[in-house]
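What follows is a single structure, written as structure tokens, with notes after it.
Note that this complex is displayed minus one protein chain, with the remaining chains in position.
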Amino acid sequence: MAEVEVQGISKHFGEVRAVDGVNLATAEGEFLVLLGPSGCGKTTLLRMIAGIEEPTRGDILIDKLVVTHLPPRVRNIAMVFQSYALYPHMSVYKNIAFPLRTRGMDKAAIPAKVEWAAAMFGIEKLKHRKPRELSGGERQRVALARAVVREPSVFLLDEPLSNLDAKLRASAREELRQFQRRMGFTTIYVTHDQVEAMGLGDRIVVMNKGRIRQVGPPREIYHFPADTFVATFLGSPPMNLLEYAGTLVGFRPENFLPAEFVSDADGVVTYPFEITYLEDLGAETLVYGNIRERFHTGHVVSRLPGNVNVSIEAGRTYAFAASRRDLRFFDKSTGLRTEGSLP
Amino acid sequence: MKPIRKLAARGALYALILSFASFAVFPFYWMVIASFKTDHDLFNPAANPFLLNEPPTLDHLRLLFFDTHFVTYLVNTFLVGVAVVAITLVTAVPAAYSLARWAKGWGETLGIGIFITYLVPPTILFIPLSRFVSDMGLQESLWSLILVYPTFTIPFCTWLLMGFFKTIPRDIEEQAMVDGLSRLGAMVRVVLPLSVSGLLTIVVFAFTLSMHEFIYALTFISMSVKKTVSIGVPTELVRGDVFRWGPLMAGALIASIPVSVVYTFFLDRFIAGFTMGAVK
Partner (left out) sequence: MNRVMEGAAAVPAEGARAGVADRQGQLAPLMIAPAIAYIVALIGIPFVMAALYSLSDVTTGDPSIDFVGLHNYREVFYDPVFRTALSNTCLFALASQTLVIILSRILASALMQDFRGKWLARFLIMLPWTAPIALGTIGWLWMLDSIFSPFDWLLRRAGLLGAPGVLLGPMPNLYWLGQSGLAMASVVLVHVWRLLPLATVIQMAGLSSISRDLLEAAAVDGATGWRRTLEITIPLTLPIIGIAFLFGIVFTFTDMTVVYVLTRGGPVHTTQVLSTWTFFRGIEGGDLAQGAAISLFLFPVLAGVASLMLRMARRAEVT
């Protein structure tokens, strides 16, 4: 197992700064998720760690050894691509055996090793099939088996679940997490899906425009976003942001509820909430509307759990409240989180 | 009414195809029939020339194979073809791969530039090349053809292969690099096995092109035993003014058909190259 460290790394494609001065270090055996919108540089960063892309500036260290200019083959990393990149001309068995053969492993030892990796993902029966004869889920397993078969020091995954259908994705997520815990590989996982990031990561790295915006455990990222980008990128619907006296006040939709449901020792803020539109999603109801008092940009969303039994209707105004503990404040010009309070 | 109209359309289609096919195939039919006609039948202006009016004869074939250098021409053609294929593969494959994969904007430009050289015809080049060949002492040698033919196989094959390589997903070779291969290794052990059909196309194309070639062979080679089929048959089976039509036709036929069969299988792929991606 190994640590990966990235020091001041940049990658420019012509004028475009895909990655712009990123510093990052994993702990050993950590599951680190790189999260961000498409084009934020997360995949480029991953490819530089893999050695497929060479950085314009900066260094990459694996186990404190500088590997910046080493080719991928000697870095002992494994990578699972979004497309799974199975070798179409080889059987499943040969696909899994491939990294062993390129490393010149003793021929006699290969079958047992392949067997072990295939068993781990329950694909022993598929060994003689070609990749095109496999379902999406099976392909993903083969790709994982091929990645782990040589016991890499670092495990890189580039949106490995995005080609699966929604149902399969949830179970694959769970399996992946369990497998990583069991093997203890240091894992770097790229995704644009916040649900995957929240569910999988020991820590999440939120990136935007080639830079890191925040690094931290999922709960911290969600509840204490470092800036307005993180606050609005995570959460669905995103955090409500309202301007008040030169700062932005933020609160999550699920924390903004009819006043009778909110009570807190730290106190609450209550506003008249003029409802424009209701969206009943079964498990929850999204309530759209405006707070006219105090804020001049007062468009707000509230998320009511499905089991909250209130009768509200569009076109009318109700008293909604948020706990003061759940309020976050951001500097209006920099977007960074600051201290603040509401009267 | 309907079925009759349909039938008429069908009939018209078959008639159309049949007339085009006859036009295309007639010279070859003519070769077949001449190959088996006795000379007496062949040179009788009153006899129906479309039919065998006398029992078929194998005299022409016998003459062709035993009294002429036809077999030598076939062997020469084959040797030149194989050598040209080898040179083409060795130069075009790496060039096409690196142009398709590693070069961004200028790769496409250079690729098109290479393709354009395919349009520079032997007609312009054969005069200086004849001098070049004689300076190298390669006159009357198959080596002159082996050296020169790649000038038209490399440009087109490079272009064709660029198209093939672009269809292979990048992920696969990046995966191969992560799995322990160098860039070169990924190309050789993963990309090439995936391009077998493309490589085969190149082999067939380079071989048929060098077999079809006429001008260079005519210019560089005049010794009978060094000739290829393409020039040997039209120039050597004529004694003075006397055309030995029987053997001539048999030779043309025998040399044409096998390579045509193979070529037909690959035709669509060449067209993909010709149309330069104007068709998706």
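Order of writing sets the labels: A and B. Residues in every chain begin at 1.
Convention: a contact is a pair of C-beta atoms (placed from the backbone, for glycine too) under 8 Å apart; a residue touches a chain by one contact, two chains touch by 3 or more.
Source: prediction; values computed, not measured.
Touching the missing chain, out of B:Asn53, B:Thr72 or B:Thr91, is residue B:Thr91.
Those residues of subunit B that touch the chain absent from the view are 10, 13-14, 16-17, 20-21, 23-28, 30-31, 34, 42-43, 45, 48-50, 90-92, 94-95, 97-99, 102-103, 108, 110, 112, 114, 116-117, 119-132, 147-148, 150-151, 154-155, 158, 182-185, 208, 211-212, 214-215, 218-219, 229-231, 233-234, 243, 245, 248-249, 251-253, 255-257, 259-261, 263-264, 267-268, 271-272, 274-280.
Contact between subunit A and the unshown chain involves residues 2, 62-63, 65, 67, 69-71, 73-77, 105, 150-153.
By definition in this document, only the chains that are shown with their structure count from here on.
Subunit A and subunit B have Cα centroids lying 56 Å from one another. Subunit A meets subunit B in the complex at residues 47, 50-52, 71-73, 77-79, 81-83, 85, 87-89, 98-99, 102-103, 146.
Partner subunit A is touched in their complex by these residues of subunit B: 169, 171-172, 174-183, 185, 189-190, 193-194.
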